[in-house]
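A single protein chain has been removed from this complex, and every other one stays in its place.
Let's look at chain A:
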Amino acid sequence: MTDDKDVLRDVWFGRIPTCFTLYQDEITEREAEPYYLLLPRVSYLTLVTDKVKKHFQKALRQEDVSEIWFEYEGTPLKWHYPIGLLFDLLASSSALPWNITVHFKSFPEKDLLHCPSKDAVEAHFMSCMKEADALKHKSQVINEMQKKDHKQLWMGLQNDRFDQFWAINRKLMEYPPEENGFRYIPFRIYQKLGLSTLYYPGTMQTKVGLELRERDLPASERYLPAYASPVLGIKWPV
């Protein structure tokens, strides 16, 4: 893992220049200027947009403010997907900055999870980490960790602290030397609806954590326009 440190750092520190604009139908008391921000690819929208929220709330009346949510070209943005994933799926072919619209009304209940507090983001993140370890180590490594280690993983992500995060995450990326790898490699493939279907050979399906044997993939399919979560430190086994 040590020789990959440069790659891990590049992935961790990836940023997307974003321009937030208030939805035009929001009733404003004063002008709401667009707000620019560099978003971390590995983080989550509701975790890194406190300043965005404060900025736009100043332009609205108290009674017109309820839960914030974000949208790109009419598509509500799922805050529980990593920011980099959302961008790659929806906006990678458009020019930068990424233009996101901010809403404070009419929360789309059928499309988006609520995010009542940072606790919701933490719960979601930790739940992903646990599920990944269920596949890698039958949950043994993550369950043997103390609560403070779990907290450190989360704080590392929340505060953008690479070293703090990886001090714990490296344990989740290890396997006994006598085995050649993890029990199963956890990854998720996200497809935008409407694009042509990727061909999946027999052992692969679009589910988390299926057994992947490299030799089953034809050479052309080894590069997939898939998002392998860098937070889980997964490398594509090429």
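By definition in this document, a contact is a pair of C-beta atoms (placed from the backbone, for glycine too) under 8 Å apart; a residue touches a chain by one contact, two chains touch by 3 or more; residues count from 1.
One rule holds in what follows: contacts and distances are computed from a predicted model.
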{"item": "\"Ubiquitin-like-conjugating enzyme ATG10\", \"Superoxide dismutase\", \"Ribosome biogenesis regulatory protein\" or \"VPS26 endosomal protein sorting factor C\" - which is the UniProt name of the missing chain", "value": "\"Ubiquitin-like-conjugating enzyme ATG10\""}
{"item": "Of A:C19, A:A59 or A:L112, the residue in touch with the unshown chain", "value": "A:L112"}
{"item": "Interface with the undisplayed chain - residues on chain A", "value": "78, 80, 109-114, 116, 119-120, 122-124, 127, 130-132, 134-135, 139, 184, 186, 205, 207-211"}
